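Of the protein chains in this complex, one is absent; all others appear in place.
Our next item is subunit A:
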Amino acid sequence: MANRGKQGAQSKYDHLIKLLLIGDSGVGKSCLLLRYSEDSFTPSFITTIGIDFKIKSLPLEDKKLKLQIWDTAGQERFRTITTAYYRGAMGILLVYDVTDERSFANVKNWMRQIEQHASESVNKILIGNKCDVDPADRRVSLEQGRKLAEEYRIKFFETSAKENVNVDEAFYTVARDIALRIDNEVDLTASGKNVKIGPGVGPAGGKECC
């Protein structure tokens, strides 16, 4: 597709993908989103109250995805309010801060929230943010993060919103997996216009025939 995520063509997309960012307060969820959606990083970032919302277009192979990304407040108080958004989410990015061990320890609580409130098929991804820090300030190693993600059988990235490390990759990965899952579901139910024969989905961004 020639036009890649241009605003003007916003209404034209193949998939609408709803993503949700969760994790403890201050781990950098809003910064990740800002980096991803506007490719910028601002020091004057602010506390998210309730939820925030951004959209981003993403070309994927020959398709165009429209991402709706929901950014949530991390504080416990907002938990009941934000869990309302879980169910509609197709993908959840669970973020912790590599300099904050507690945020890492809380991952299991967040996973529980997901189990309780999100749909079963939701795609999850674990993100350890602020990986650009001085090693002396780091409290959670890459290995710990990776191990935990393996336990949950979900994908894992260490990112830096500040230095723009792995941010696009993380979002892209989850968005692509969702798109593939949806295509697959369409195939299975044969309700879509693109009825395919065979699995149609390769591992990691496999090609699709349309």
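Remarks
Everything that follows uses one rule, which is that a contact is a pair of C-beta atoms (placed from the backbone, for glycine too) under 8 Å apart; a residue touches a chain by one contact, two chains touch by 3 or more; residues count from 1.
Everything below uses one rule, namely that contacts and distances are computed from a predicted model.
The listed choices are "Tbc domain-containing protein", "Cullin family profile domain-containing protein", "NADH-ubiquinone oxidoreductase chain 2" or "39S ribosomal mitochondrial"; the UniProt protein name belonging to the chain that is not shown reads "Tbc domain-containing protein". Taking the complete complex into account, A:Asp137 is the one of A:Asp39, A:Asp62, A:Glu115 or A:Asp137 that touches the chain left out.
Remark: the residues of subunit A touching the chain excluded from display are 11, 18, 25-26, 28, 31, 41-55, 68, 70, 73, 75, 77-78, 80-81, 83-89, 97, 99-102, 105, 116-117, 130, 132-133, 136-137, 139, 161-162.
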